[in-house]
Structure formats: structure tokens, C-alpha cells
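Every protein chain but one is kept in place in this view of the complex.
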Amino acid sequence: MWVRNAWYVAAWSHELEAGQVLARTIVDQPLALYRKRDGAVVVFEDRCCHRFAPLSMGRVEQDDLRCMYHGLKFAPDGRCIEIPGQPLIPQSAVVRRFPVVESGSWIWVWMGESDKADVASIPSSTRLGDPAYHMKAGQLDYAADYLLIDDNLLDLSHLSFAHEKTLGLDMPQWADERPRILPLERGLRVQRWLRGQPARSFMRRHGDSLDLWNTYDFLFPGVFLLRTSFYVAGTAERCKLGPPSEPPLFLRVDDQAVTPMTARTSRYFYAAGARSGDIDTDRVAKLYGVTEAAFHEDKSIIEAQQKLIDLDPGRRMLPTSLDAGPTQFRRIVQRLIDSESRPVA
Amino acid sequence: MWVRNAWYVAAWSHELEAGQVLARTIVDQPLALYRKRDGAVVVFEDRCCHRFAPLSMGRVEQDDLRCMYHGLKFAPDGRCIEIPGQPLIPQSAVVRRFPVVESGSWIWVWMGESDKADVASIPSSTRLGDPAYHMKAGQLDYAADYLLIDDNLLDLSHLSFAHEKTLGLDMPQWADERPRILPLERGLRVQRWLRGQPARSFMRRHGDSLDLWNTYDFLFPGVFLLRTSFYVAGTAERCKLGPPSEPPLFLRVDDQAVTPMTARTSRYFYAAGARSGDIDTDRVAKLYGVTEAAFHEDKSIIEAQQKLIDLDPGRRMLPTSLDAGPTQFRRIVQRLIDSESRPVA
Partner (left out) sequence: MWVRNAWYVAAWSHELEAGQVLARTIVDQPLALYRKRDGAVVVFEDRCCHRFAPLSMGRVEQDDLRCMYHGLKFAPDGRCIEIPGQPLIPQSAVVRRFPVVESGSWIWVWMGESDKADVASIPSSTRLGDPAYHMKAGQLDYAADYLLIDDNLLDLSHLSFAHEKTLGLDMPQWADERPRILPLERGLRVQRWLRGQPARSFMRRHGDSLDLWNTYDFLFPGVFLLRTSFYVAGTAERCKLGPPSEPPLFLRVDDQAVTPMTARTSRYFYAAGARSGDIDTDRVAKLYGVTEAAFHEDKSIIEAQQKLIDLDPGRRMLPTSLDAGPTQFRRIVQRLIDSESRPVA
């Protein structure tokens, strides 16, 4: 059962060009996205009310969208404004419109009741063109429930094993120590120090080993905003393992969002980079390459996990101390589901 | 639910060569087709009564068909006439035979009760080798309910949109005016004048614009027999928009048939051409090329439409004045379904 009253990332802003109609599916709902002449995004149910042809195969005409099966035309508010050869247009000739906002470099769509859409609740993510950062962005589709990807992002202990040759290289501490987990309105804040970690080559001028302050907010449905700050070894102790106050030597930025398409398909949007003063674009490409390799490792194991779950859906997992984040977040999701007593048509 | 008491196009005549066994599926029924030595077609259920191996993997022996799993042999009437190593053949050793007729260039199969098969009810279609016409033929499979293809053929307004760059180029009149629709025994006759249409290059010696008389019979399950007659501009007015009595400058012929294979797969057979005096084979190839391009446009939109229907099967479509043909034809189909009170084994 879906949480509908929530903002979901539908696309990167640069995916939707003027004149184009983009087809997306979120929580089993097909959507058609296009831009008006002023650039503002319009999101319709991707189904003409006449014969159910997809509007994403339609044509943008000024600010309107025309179905290219039999030619019905719709204004940005969803009302049909033309039926070829028929002067009267019934009031019921309308397609559902969804609230939409561009923020950071993502197009966010509200899948529930329009009057509950709260723009202020959209989390703040990095804009790809922001001169303060060098970032690289991508996306990946999973044949899996989005909650399994959320589980993965809420328990980074897997870096020591699933990513032992990529993101977690020589970093057993990911699995051996537990992070601090703090509650947020619709998610969790997860923080930890990784002390005395081997410095990658381009950081080695600061010493052979470094302390890393790793903190992320994880918000429904799967927004993951991670900041990793690098310090000289010993900083963690000096901060008594609390949040650091001094500016880092290097700041890595990871913005990610998981979007459920259907019960067993999900899209994963991600950008990785660092402060522009810390890194050149060549180095960003390398960092991004390692990160994307790790995401393919996750995809393999999570899709296999999904198949095993579906083979025997009633089976109970073994709880361990590793699962604190996933367990707390699943409770939040259940609370959100319960709070939507009536399904929204 | 299927209409079984009906003739369905199973194949083009030229698809079934001597000695060959062709596998087809019509209304969920697998069929094996072969020719006797005299050329007459035999149609069996494509399932040996012994262990259910497909007879379409069998071998034609004189007028008989042998299953090539364990060697049972069947006479053209469906009776088993040989079980290797077993002298007695039980009376129940029989495969179902279906009535079959070749007419025009199609092989028609009756899927219902044999005693109700009425050869006279087979519509008259163009024979591909007829010297009076230059024709070119093909076929295309849809992942869609045959009735969605029928809908498409019964509402040609979509030519102005779905085919705006092929069959409907510069022809908004398809959508802006409504045809006359007349009832037939198991279908509809649809007629209209398209006045002052831009003449394609090879017709331009008759004027820059022409009047087209467009008439087709559409018969269950999806036989579409279209004749398009071209006249000098003004002819439609002179005929008071009724059927023309004078011979056309040019006569285009389109014979098509939709055959349901399963609930969500259909085969579309088509031939396009013109009177042999009107056109050379080179021009037929061009005309056919544009037509086939348009069929791929239909296929894209109809298969997408099917997926959207199946996502939310209870949803009601918005009726418009464009839907008169589809709506009337769906009533005919429902009447045919209702008339078959008992399913035929």
C-alpha cells in the first residue's frame, strides 16, 4: 500500500526539455510531464480521458498538451479545451493534474491530495550547476521494492562487504561500529565518525590516515542527503565523538533519491561530488565511477534478495543490531500509510 | 468471452505451402493447418490426442498428418488411423477438425459449431493475383485485444493525429467531419466525402485538390474492406454528398482483417493497392510503404492504450461524437456473444 501524500522525485530537471513529453510511473500511477512556455512543469495522469491513449505520446502546443490519438487538447489545469469536430465539451472531460515543484535539480511530484501538498517540506538538495560544487549525476532502475533500497541506505555496514572493493575498500569499521540515529519529522538522521581510515591518494598530503565525519538525513520515500567531512586523524577524539565544529579538509557530497515506480520496480537518482575547491572535474569523474560501480553491486544483491523474499513471502528475517536504522524507518513508513485512512482516487 | 461461430482469417493463402504444417492460434485455440494433395486446406486442433504434442510439428503424409512425437497418424477428417505397434484404434482417438475455406487470398477458419458454418457469409475480398489490381500484402502482430484495433478502424478521425505524417498528411477533415454509418448484418458500413483534399503528386494532373469518396464495410471480427475513389474537386457537391454514380479517376483498394489470437494478442492482415490501370507496381510499393508505416503508428499507440486499460480495468472512457462507429460495433459484438448461450467444446 502506497503513501500518496508525499513528494516523489520524478526526474532530473535536465531530463525534461521544452516541447518534450516525459513518461514516468510513480506508485503505480502513470504520469506525463511537460513544460509550459515559461518553463514551469505540468504533470498529468498519463491517460487521455477519451480512449485512454497515453498523453506522453502527445504533442505540446503552446502551454497545452494534445492527445495524438484522436486530438483532444488539454490546458495546464487538466481541462479538455478541444474535441475535434465537436463544439460542446463535457465538464467531465478532464485529466488529473498533480502538484509539481522543481527544487535542487529534481522535479518533485506530489502523488496525493493536492490541498495537502506542502512545498516547504521538500528537502533541500544540491543544484547540479551550483558553482560551489563539482557534481556528476545519474540514475539506475531496480527490479525491487523501494523499501529494500531504503534498507540498504539506512544500514551502511554493508559497505564493508558488498562494497569491499569499491566504496568500502579497507574500511571494516563500517560494519564493526554502530552509528548514532536521531529521529526527524519523516525520516532519520544517521551519524558516525570513521576514525583512522586509510587516506585515498589525493588526500595523502594530510596524512596516511584521516578521520571522517559521516552524516546523512534520510527522508521518506528515500531521499538520502549525505555529507562526508574529512579531518586530520585525531579530530574525532578531540570532538569527543560528537559533531565537528571546525571546517573539513575536504567535503564530499552525495544526494540520492529512491522513487517507487511499481511494487517491484524502483528508480534510483544520484549525484556525487565535492566542494569545487576540493576537487577537479577529473577527480569527480573517478569518484563518481567508483560510486556507480558500487550501486551496481547493490542492485545485484538487492534484486536477488527481492526474488528470495518473493519465493517465500511469509518468512521472518533475523533481527540484528545492524538493523536499527531500517527498522526505525519502516515504522515511520507504516505510520504514514496508517495516516492515509482513505485511498485517494 | 469469444464469439466462436464466425469465420476468422487464419493466414494468407501463400503462407501455407504443400507439405508444410502451419501453427496458428485463434480465440485461444491452437490450430495446425496443412494442405491435402489436391491443395484443399485441413485445419486441426494443434494438439495430438495422445500426449498433447503439437500436430504443427508433425509431418504431412499424402492427405494425412502424422504426429512426430509417437507417430499417431490422422486422416483429414480428424480420425486417428494409425497407432504404431497397436492394432486396435479406439474410437476416441480423434482430433478436432475445423471448417475451412479459401476465399480471396485468405484462409478462413470457422471456430464454432461446424453445422452452423455458412460459407456464403464469408466477405468477398480481393485476390492478390487478380490482374485487375496491383496489390501488396503483409501482416503485423499486436499485443492488444482485437477490439481496440477494431475501434481504431471504425473511427478514422485518428488519421488526422496518429497519422498526421503518413496517411492523414494535411487532412484535418478526417477528424472535423463525421461519416455516415449504416448497419450491416454483422457489421457497419462507413461512408464519407473528403472534399478538396490536397492531391498527392501522381494525381496532380487532375487538379491541386480532389474529392475523395471513402467507403468501407466493417464486419465481425475485424474485416475491413475499404474503397477510396478519387474525383475532380466539386464532385461531392454535385452528388449532394451522396454516393457517386460516375467512375472514379483513381480507385484505391484496402483489404484488412483483424484476428484475435488470445485475449491480448491479435494478428492484423492487410493488402493495399489500386486498379492496375491507375498505378504501376513501383507506385504501389510507395503507397504500401506509407500504409505500413501508419500501421506501426497504430500499433504503438494501441499497445500503449492496452497497457493503460489493464492498469485500471474498471475505469470508464469519456464518450464523444467520434465514437459512434466503435460504440455501435461493440454492441454487435455483445449481441453475438450473447447469442452463443452455450460454449462450444
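As written, the chains take the letters A and B, and residue 1 is the first residue of each chain.
The rule we apply is simple: contacts are C-beta pairs under 8 Å (C-beta built on N, C-alpha and C of every residue); 3 or more make two chains touch, one makes a residue touch a chain.
Just so we're clear, the structure is a prediction, and the values are computed from it rather than from any experiment.
Can you say which of A:91, A:201 or A:320 touches the chain missing from this structure?
Answer from the full complex: A:320 touches the omitted chain.
Of B:93, B:171, B:271 or B:308, which residue touches the hidden chain?
With B:93, B:171, B:271 or B:308 as choices, the missing chain is touched by B:93.
For the chain that's not shown, point to the residue among B:71, B:138, B:172 or B:196 touching it.
Of these options, the touching residue for the absent chain is B:71.
Looking at the whole complex, which of A:162, A:257, A:279 or A:332 touches the chain that is not displayed?
Touching the chain that is not displayed is residue A:162.
Going by the touch rule given at the top, which residues of chain B touch the chain that is not shown?
So the residues of chain B touching the unseen chain are 28, 30, 46-47, 49-54, 57, 66-72, 83-86, 90, 92-93.
Under the stated touch rule, tell me which residues of chain A contact the chain that is not displayed.
Missing-chain contacts on chain A: residues 151, 155, 157-158, 160-162, 164, 172, 175-178, 300-301, 304-305, 308-309, 311, 315, 317-318, 320-323.
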